[in-house]
Structure formats: structure tokens, C-alpha cells
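Rest of the complex left out; these chains stay put.
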Amino acid sequence: MYKRKKALMPALALMLVGLAVPVLAEEVAVPAVAAVAKASVEMFTINNTWMMVATFLVFIMNLGFAMVETGLCRAKNATNILFKNTVIPAIGILGFALVGFNLMYPGKFIIPGILGFAGFGIGTDAAGMTSAYNIGYTYWTDFLFQAMFAATAATIVSGAVAERVKLGSFLVFSAIYVSLVYPFVGSWTWGLGWLSKLNFHDFAGSTLVHSVGGWGALAGALVLGPRIGKYVNGKVKPIMGHNLSMVTIGVFMLWLGWFGFNGGSVLSADPGKVSFVLVTTTLAAAAGTIGAMLTSWLIQKKPDFTMVLNGCLAGLVGITAGADTVSVTASVIIGLVAGILAVLGVMFFDKLQIDDPVGALSVHLVGGVFGTLAVGVFSTNPDYTFMTQLLGVAAYGIFCFPAALLIFWILKKTIGIRVSEEEELKGLDIGEHGQEAYAGFQFFTNS
Amino acid sequence: MKLIIAYIQPERLNAVKQALYEKEVFRMSVTNALGCGQQKGYHETYRGADVEVNLLKKVRIEVAVNEGFVEPTVEAIIKGARTGKIGDGKIFIHSLDECIRIRTGERGKDAIG
């Protein structure tokens, strides 16, 4: 079994890359669509520069996820979690270049509004480098910015399945989820599919990125079951994270990255639009932090730092859908509520004995759903109605959750998805990598 | 007065504590240790080079008790620590000449508990 995986994995990954090579070779020339508006070369250059900066910021979110997830888990699994969070973006970017990008932005659809595919690999003609392609960015910037988004979607799942999932199986899941599922459903809205026609508004991806990741996380947590010792005859036994300094680094990196995640989603450097989005984003993050602090202080008597950090992220996830279309005040409210929900969410999922080591469910799923619906409530643009927002949220849940369940279930039946009890006790660092993260440090653990 | 030293698997500590409580042994001291014995180690690989790790994580428990408590304590430790797998550990017992409670200066039997 284990053996088989060992063999399988390299093979699989090899395929992925192997495939990439010949195919990318085609460099499918995407004829640049006639741009809506024309822009001076200066304006195009500045727009593109901003979008590149935004791309860097989204990229660094991967470090943020790595730190948050690793820090909230035990030292004995640190290498394994860091490994996943380093390799998954790599797989995600290559997979997105190979199929994802042209699946998410097919140009024209095969099944109208639902499924399209512009061919394998990436490539463009000269026009792709001018404002003829888009006044905001070149073809290459477009791809890279979107690829970074895809990479983050995959890493969200990783948190909820941490400390027990088999490395190989999870890499396979991620490859599929990020190269196929994410772009396919993404095309419904950002690829100008059926949901965009209905005016479903998800500015930067509360739903398309975060709840899509969140649904995958829920599926994974359910199929895997809780970590050994997390729920002992009905009671929750906390399994403490090993390094809150790392988690803090992670949260600041994510907040920083969000400036690009939301700010870049304006798709140009439009001063008014972008700076407004940055303000709502920042206020929501701050309010989320405060909201979580107060909630945890009242409920837990003492303010729980990990909850506060979750709250900050929840505020960011919450504002992501409407950062461009809600008022400053609304952004504070949205952040505040998202922060409160984050704390309640963590406790709620523990009640259900769904073991989510890092709170990915309350941050990305709950926060993402809430944020998307909030647009329906607070939007200054009447076209975005609560019902369409609800419809959108539902559509993504109805497809992604079962899809993720299916993938995990198949993996479970084939190569297996959970490490042995012995390995789980000894730690995945030794089990999966034969390598500890903190050689020399002394640990005292009875879990 | 006897001093009971036990080496157990780290993950059994809670079970052992539980078992000791049931026998009304509430005092103990714990340190983490590394042990090698019959249980075989595992391999780590680092940058292409391979290492055999045979000093394995263990927990060392010290319990000082009066004669009457020796057997119950031993039983409790075994109850909590035994899995039947190699590596379960060992218990060592030796006698104490004296025991002093720092706070009160009490000595001997009364100081143990």
C-alpha cells in the first residue's frame, strides 16, 4: 500500500511535469481579444506594473499559509506541513499553466456558460504584450496573477487535513483540485460564465477561492476523521500548536498579501478604485482582529491569541467578496462579524468533532460564505442582490464539496489517505520524510 | 521508603498518571529521556546521508513511596504503560534513606506523601 504510493507518486508528478513539457511547447497562441478601451502606453505600463506587484503579494501568501498551518500544529509534523506548503504551490503553478488557466478563462465556452477550454499550455502573440490584450496587464501578467490565486486555493485545504494525511495522496488531491476543479468552477464567474451573467458578485474570491478551498477542507476533514487524541470520550482535548511566533509571521504575510489579492483584483492601477479597496480591506482585517479578541475574551475569560489571528484572517476573507462595493462603515461591520464568527466557528466544528487543526473551516468556509452574502446586504450597487449571492454560494458548495469528497474517497479506496496510527504518534516528519524540523531541540510531549 | 523509577513510552504518560491516581498515588516527578534497548530504532535521511536513530524518546517517572505503596504503584505503572509491544519500558526500585519536605522540614514517612 504504502509501498505502492511511494512508486505511484513520483510517477504521477513526473507525468504532470512530463506532460507539461511537450504541451507547453505548443505555446498555443491566444489571439488577444480586442480591448474594451484603449490606454496610453504609459498607463498600460503602470497598470501592468501594479498588477505585477499585486502578483508578488499574492505569491507571498503561500508563505503565510505555510507559517500559520505549521505553527498551529505540532513540531513532530512541521517538516511534513512545510513540505506540502512548498510543493503544492509548485504543482499548482505548473498545473495551472498546463490546463487550469485555459479552463478558467476559456474565452468561449463548449457547454455555454459552464465549461470551456482553450487548449493545453500557455502562450501568446505579440498583441498579448500590449494594451490590445487588456488595458490592465499583459497576457503573461494575467497568467501569473491568476496562477498565484490558484496556488492559494490549494493550500487552504492543506490546513484542515494536517497531521494525519498521507503526503502522496494529498499531493495528488491538490494537483487535481487546483488544476481542474478550481478553474472549472471559477470560469462560471470570472471566466464570464453563467453566474457572471446573473450579476453574481465575488470581487476577489470569498467564494471562488476561499470557500472553494473551504469546501475541499471540509471534505478532507470528514473523510480523514479527527487526529488521535483530539476527542476523548466526547470531550475536546486541545492539541496545541508548537509555535505561535510562526503563526504571527504567517498572519502578517497573509494580510500583506491580501493587499495584492484584493487590490490587484481591480485589474488595473485605477487610483480611486484600488486605494478604496485597500482601505476597506485594511479596516475589515482590523475589525476582524478586534471582533475575535472581544468574543474570545468574553467566552474564554482570557483572550486566545490563536483565535485573534484567525479573526484577522476571517475579516480579510469576509471583505474579499465586496471590498470594491461596500462602504467604509460596512467594511468595519463585515470584518467585525467575520471575526466573531471565526471564534464561534472553531468551537462549533469542535462540537461536531470535525477536527480542523488550523481553523481553515471557520476562516475560509464560514468567512467566505458570510462575506459573499454580505455583498447582498451591504453592496452600494443594487445589481448585487442577496438572492443571486446566495445562489452563487450554493452553486459552488453543491459542486465543490461532493467533488472533493469523491476525490478523497477514491484516494482512500486506492492508495489510502491516512498514515498509520504508529506513524501519526511518532510524527509524519519521521514517517513521511525521515527528517525532523527541529533537530537538537528538546521536546516534551505526551501526544 | 522506596524510590521507584520507571521508563515508559511518552504517549502512555497520561494513562500511567491516571492509573496512579486510582491507587491514590498523587505525587511524582517526570523528566523526558532517551532510551535504547530491545526496541529497534528508525532511520533518518538527511541530504542523502542516512542515520540510524536508536536513542528513542522515553519518559522517566520517579515516585517515592512508603513500603506499603510499592506494589500498588508498580501495578499502576504497569497497568498504564503496558501495550505488549517491545519498548514498553522498565521499572527500577531502590530504597531511600531519607525524605524531606522542604517547605516544612518534615522528614521520613510523613514527608513522602
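Letters A and B mark the chains as written, and numbering starts fresh at 1 in each.
Keep this in mind: contacts are C-beta pairs under 8 Å (C-beta built on N, C-alpha and C of every residue); 3 or more make two chains touch, one makes a residue touch a chain.
Because the structure is a prediction, the values reported are computed rather than measured.
Undergrad: Please express the complete complex as a composition formula over the shown chain labels.
TA: Taking the whole complex into account, we get A x3, B x3.
In this text, only the chains that are shown with their structure count from here on.
Undergrad: Would you kindly tell me how far, in whole Å, the mean C-alpha position of chain B lies from that of chain A?
TA: Distance between chain centres, rounded to whole Å: 46 Å.
Undergrad: Could you pull out which chain A residues touch chain B in their complex?
TA: 425-426, 430, 434-436, 442-447
Undergrad: Quick one: which bits of chain B touch chain A in the complex? Just the residue numbers, please.
TA: The touching residues are 10-11, 13-14, 32, 42-46, 57, 59.
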